[in-house]
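First comes the structure, then the notes that go with it.
Excluded from the complex is one protein chain; the other protein chains are retained at their positions.
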Amino acid sequence: MRSSENKTGNETTVSLPVSTKLAIELKDITKRFGHVIANNDVNLKVESGTIHGIVGENGAGKSTLMNILFGLYKPDSGTIFLNEQSVEVNSPEKSIALGIGMVHQHFMLVPTFTVLENVMLGNEGSMFLKSGEESILNRLKGLSKNYGLDVDLEAIISDTPVGMQQRVEILKALNRGAKILILDEPTGVLTPQETIGLFDILRSLREQGVTIVLITHKLKEIMSITDTVSVMRGGKVVADFATKKTSSEELAENMVGRKVLLSIKKPASKVGKSILEVKDVSHDSKDGVNVLKDISFSLKEGEILGIAGVAGNGQSELLDILSGIEALQKGQITINDKPIFSHQEWNSKKARDFGIAHVPEDRHKRGLVLPFHNYENSILGYHRNDQYSSGFLMDKGKILNFTNELIQNFDVRPRSPSIISGKLSGGNQQKLVLAREIESKPKILLVGQPTRGVDIGAIERIYEDLMELKSKGTAILLVSVELDEIMSLSDRILVMNQGTIVGETSSSNATELDLGKMMSGLEQVREDRNE
Amino acid sequence: MSDSNIIPKWLSVGVIPLFNLFLAFCVSGLFIFLIGENPFKAISVMIKGSFYYPGAIGYTLYYTTNFIFTGLAVALAFHARLFNIGGEGQAYLGGLGVGLMCLIFDQYIAGFLVTILAILGSVIFGAVWGIIPGYLQAKRGSHIVITTIMFNFIAAALMVYLLVNVIIEPGQMSPETRDFATGVGLVQIHMLAKYLGLNVAMSPLNLSFGIALIVSIGFWFLVWRTKFGYEVRSLGHSETSAVYSGIKVSSTIIIVMAISGGLAGLVAVNELLGVHNKLLLGFTAGYGFTGIAVALMGRNHPFGIFLASLLFGALYQGGTELDFEFSSITREMVLLIQGLIILFSGALAYMLNPLVEKIYLKYYGNFNNA
Partner (left out) sequence: MLESLQLIISLLDSTIRIATPLIFCAMAGIFSERSGIIDIGLEGKMLLSAFVAATATFLTGSPILGLFAAILASCSASLIHGFACITNKGDQVISGLAINILASGLTITLGIALFSRGGQTPPLGSEQRFMPIEFPFLDQISFIPVFGDLFAEVISGHNVLVYVSILAVFFTYYVIFKTRFGLRLRAVGEKPEAVDTAGISVIKMRYQSILIAGMLCGLAGAYLSIAHGAGFGREMSAGKGYIALAAMIFGKWNPIPTLFACLLFGFLEALGVRLEGVELLWIGEVPVQIMQALPYVLTVVLLAGFIGKARAPGAIGVPYSKEG
């Protein structure tokens, strides 16, 4: 009610002069997480009043960089300049005061609150909500009108569609006087129509002098909305372009880089009969979002079928259904001519009984029980088998022998069955999981991100193991976001985008560029060029 | 929070817990000092009271027996990452199982058969009082902490009602049943010794102590050697990994709570079949709650639980000695110590980790500079 209300009101409008040329400049930013270098001497310049895109593959360090700018992470070294002045951003509070707003990939909204309450949080205007409300309502009305940010202020967040939730996030930032707006993968959860709406909003924000940083891996979006673009790869900014002077091809090339392809000897393929038939499988997530739409494909013995795609386009859910973690909702899956129906009880145990082994995408959450010893993890999922037990008692001797064999044959280091699995390096953890699943002598092996967080030496070993398994006639379904991995291992490649299969090609005909385009949803092709 | 990945096991499982215990005792000593008594004298009185006087060890081990049962009950649930605060109520219901079996059968069949039935009764009734909260957690999502707290109170009300109105000995004023028939019950150790020609001081220690030791070994086998134990520990460490490996989460939760409740129910065997020879009000005397401290201190391992039970047994027995030696401190001092142990060994268990990690890295952490 008192002057405090006016004060905050004014702050939001005059916090930063707009006339300076460079809105953001990051110099030599380095950030480590343990032994991983997420950002390595990163330099970035963004001009005031422009839309700047940052593209890169998963794990390239985009989000880390922006979280540093927003004050959530402290950089190990480097300097941040805002409007050509050196600043220290050590908390979100500080960065908000400096006029930075961020829309996170996972929304930072209180699900039980109304839209208005969410917008007010942290900028209530007064001790008492009622008296702050009025000025905020006025301001919001202005903001919604100016930028086409249409929201229902009384709606509860958990009842609103994601598109509106995103507009609320943008309103939140603007309400706090953001002159620099960072959006982290904003279109990942939006429908095409909602994306168009978002871009209209971003354009009108730019007209009003707001500087926008857009993090994405979708080249189409970069080309359609940004003024300038930086490409990140392996924790570094590897290229800067004016958007008009570049092409998606050039960006894709820089994104993927010229990585040295590991030379893998593909054994002579003896592709046999089809063992897995997936027909018209659709799936809704727990929140009711449609994540898979009419997926159909078949997998043959002695074949590696790669599924390429940007993370979050339905690949994880597909693996979950095939491995029995999620129930089959719609469609039909046939394994060795035995159909699985949606009304049947379908779980991981059943899947294993069908001869399906699964190297999950997340070995920490799924593939291993981290506090377990290696010998305990070496039988996870197979602990009911008689070979490890006598009656209801487990036979530790047998299990230890088996584990010793595994870690010898698959070169898991250190060679100790009784070390805690959580203490192994990522590569050795992955080798242990892969060893266990291969040793179960599966008919079908599902593999998700086999080399995520794995060192080069282990990668080579993992590829060899997969090849050997294939040559023995096992059917392998490989899901990976690493294009070169898909290309060098697979016999056939499917590309997924937004829950559907958008393309199919044989690996000998595929180029990274083609695949990249399909993955970004640029092209929808289905070329059945099977030899 | 969990154990640190940086410091070695002998520090995180050995030194730090002992130091936490030491802190708890230091603060307890401080209170004794503030009251105007000598903490060291109090300790020596308690040690004498629990180990030195004739019969003292027997009393100590008799208390220890109760704590082993409730400690194991809490620990098994902890292995599945369930917090069973309901040991008190489950033990109480176990008493109902013992009482009913004895009152129904002791006129008709042989004493040792009745005793076996009564032991089974304690386990089954305790298990039922664990299964219901387990079911509500697994199938209806009720928070097990709240449900088991509520079940403690419901058990108390139920037992008072039954003892006052239904199974009270007719013509009797205090709420307890008639004595069980002679021949029913577990023999006390000093009687057994006498039979063997040994002279052992009188104490309530009885064969239940042997049951407790056997159950402890069985617990170890169950948790670390059986398929079921493997599934329980997987579930406790990572529910997502458990689902991945095909473990049925709800039924595992329910079975764990059944066994946990059954273990707590065995307190009634020690108390009713071993000592009181009838069902009476309030025989659980907080043993269920102490079980939480025991499990925390014993790190959910039967050997640790045995040591922690012994400590608490000694504290309880030694505490009674305080009444005789001091005018201003009494056995309730033990409650204070117990609270401090739960605080330091439980809630503040990882308080020292950052400090110890720092010190450890300073002296042994050269490899980490890479």
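Couple of notes before you dig in:
In order of appearance the chains are A and B, and numbering begins at 1 in each one.
Here, a residue touches a chain if its C-beta (ideal position, glycine included) is under 8 Å from a C-beta of that chain, and two chains touch if they have at least 3 such contacts.
Just so we're clear, the structure is a prediction, and the values are computed from it rather than from any experiment.
Touch with the chain omitted from the figure is made, among A:G99, A:G132 or A:G448, by A:G132.
The chain not shown here is touched by just one of B:I7, B:V45, B:L61 or B:L136, and that residue is B:L136. The chain that is not drawn here is touched, among residues B:V15, B:I43, B:L113 or B:I149, by B:I149.
Contact with the undisplayed chain is limited, among A:E117, A:E221, A:E376 or A:E437, to A:E117. Touch with the hidden chain on the side of subunit A covers residues 70, 72, 91-97, 102, 104, 108-113, 117-118, 120-124, 126-130, 132, 172.
Of the residues in subunit B, those that touch the hidden partner chain are 1, 31, 35-36, 83, 85, 136, 140-143, 145-147, 149-151, 153-154, 157-158, 160-161, 164-165, 289, 292-293, 296, 327-330, 332-340, 342-343, 346-351.
Note that in this section only the chains that are shown with their structure count from here on.
Distance between subunit A and subunit B, defined via averaged C-alpha coordinates, is recorded as 47 Å. On subunit A, the positions that touch subunit B within their shared complex are 35, 323-325, 347-352, 358, 360, 365-372, 376, 380-381, 383-384, 389, 392-394, 396, 422-423. Partner subunit A is touched in their complex by these residues of subunit B: 2, 5, 221, 225-228, 230-231, 233-234, 237-238, 240-246, 248, 370.
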